[in-house]
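Missing here is one protein chain; the remaining ones are kept as they sit in the complex.
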Amino acid sequence: MCSTKLPNLFTSEAAAAVVGAIALVAERSFFADVQPCDERHFDELASGNTAWLVATVPFREGDATGVLSCSLPEDLARKLLDAFTGRDPREPQPSGDAVFDLVGELSNMICGTWLTTMATRDQSFTLSRPAVEIAARRPDTNVRPAARVAVNDLPLLVSIALDDVVLAPAGH
Amino acid sequence: MRILIVDDSSMMRALIKRVIKLTELTGTEVLEASNGAEALQILETQEVNLLLTDVNMPEMSGVELLREITRRDRWPKLVRVIISTDGSVSRREEAADLDVRCYLEKPFSPEVLRHVLNEAAESVHV
Partner (left out) sequence: MIRNPAGGVSTSAVPWTARRVVVGVGELAVSDRRDEVIVTYALGSCVAVCLFDRVATVAALLHFLLPEASINPRRALEQPAAFGDTGIPLLLHRAEQYGLRRDRASVRLVGGAEVAAVPSCATGRRNVLAARTILWREGLFLEAQEVGGVSARTVHLSVGDGRLRIFNGREQIKEM
């Protein structure tokens, strides 16, 4: 049963809201530029050999529950960490745990910002602690994501799944 | 002045610490906790003037922490600030009922955090 508050995720409005949430978080807390990109451009950006990190954030908003996933290459994660903390590049490299933590916090903020803008403003929501892991491989772009963007010319992908909802992407 | 930062993200705690260090809040000691339960243990043993807490945390959330602080009624002068991604009206109303001085919505810039810290610090009676 679809939530009466959260929208069909495959509408252009919902997709724009996800991109908007990523852009707001990236600009305000990470001073990073976000540009939406198509599948081809995303594939070009993602063609490197760097490891990918994926964070999953379970959420509940009213009757609706779901999971937001955020995937990005490790080099982008490290650059965002530097921007967020103001780290001087001459300082020792942060630990892997710090990078994981940063990716979790980034995903947490994207999810929260998206829920705040898309859901009814009267309704509060709950986010569970993000789980971050190294992805076995780069994200499968055959599955239509909520948003594909370039963050300072590096790829970042967000997917959102609502529980117990059967959705058909627009145009299928 | 002693500030307690409660957030399960070490990166967020690091950001807040840096802003505190760079602001005009000279002579400030900063304590950290990764959830509400840890925060309560610190409050029981040390005098804290300003509390900044996230909302969604494991073991004990920020709202549960603030409710417990209110229930115990042992820290009437503690200035409370919520930091949250949830900008909903209901969450803000809930915060107001918990005697929260400032509600800081994520994402925020360092300048906004500094402003909130300075504003909250003015309410502190050391």
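All chains are identified by letter, namely A and B, in their written order; residue positions are counted from 1 within each chain.
What we mean here is this: contacts are C-beta pairs under 8 Å (C-beta built on N, C-alpha and C of every residue); 3 or more make two chains touch, one makes a residue touch a chain.
From a predicted model like this one, the values you see are computed outputs, not experimental measurements.
J.: Of the residues in chain B, which ones touch the absent chain?
T.: Per the touch rule, chain B residues meeting the hidden chain are 18, 22, 109-111, 114.
J.: Mind listing the chain A residues that contact the chain we can't see here?
T.: That gives, for chain A, the contact residues 27, 31-33, 35, 82-83, 86-88.
Here, only the chains that are shown with their structure count from here on.
J.: Within the complex, which stretch of chain B touches chain A?
T.: Interface residues on the chain B side: 8-12, 14-15, 18, 56-58, 84-91, 94, 105-110.
J.: Which chain A residues qualify as touching chain B in the complex?
T.: Those in contact with chain B are residues 24-25, 28-29, 81, 84-86, 97-98, 101-102, 104-105, 108-109, 111-113, 115-116, 119-129.
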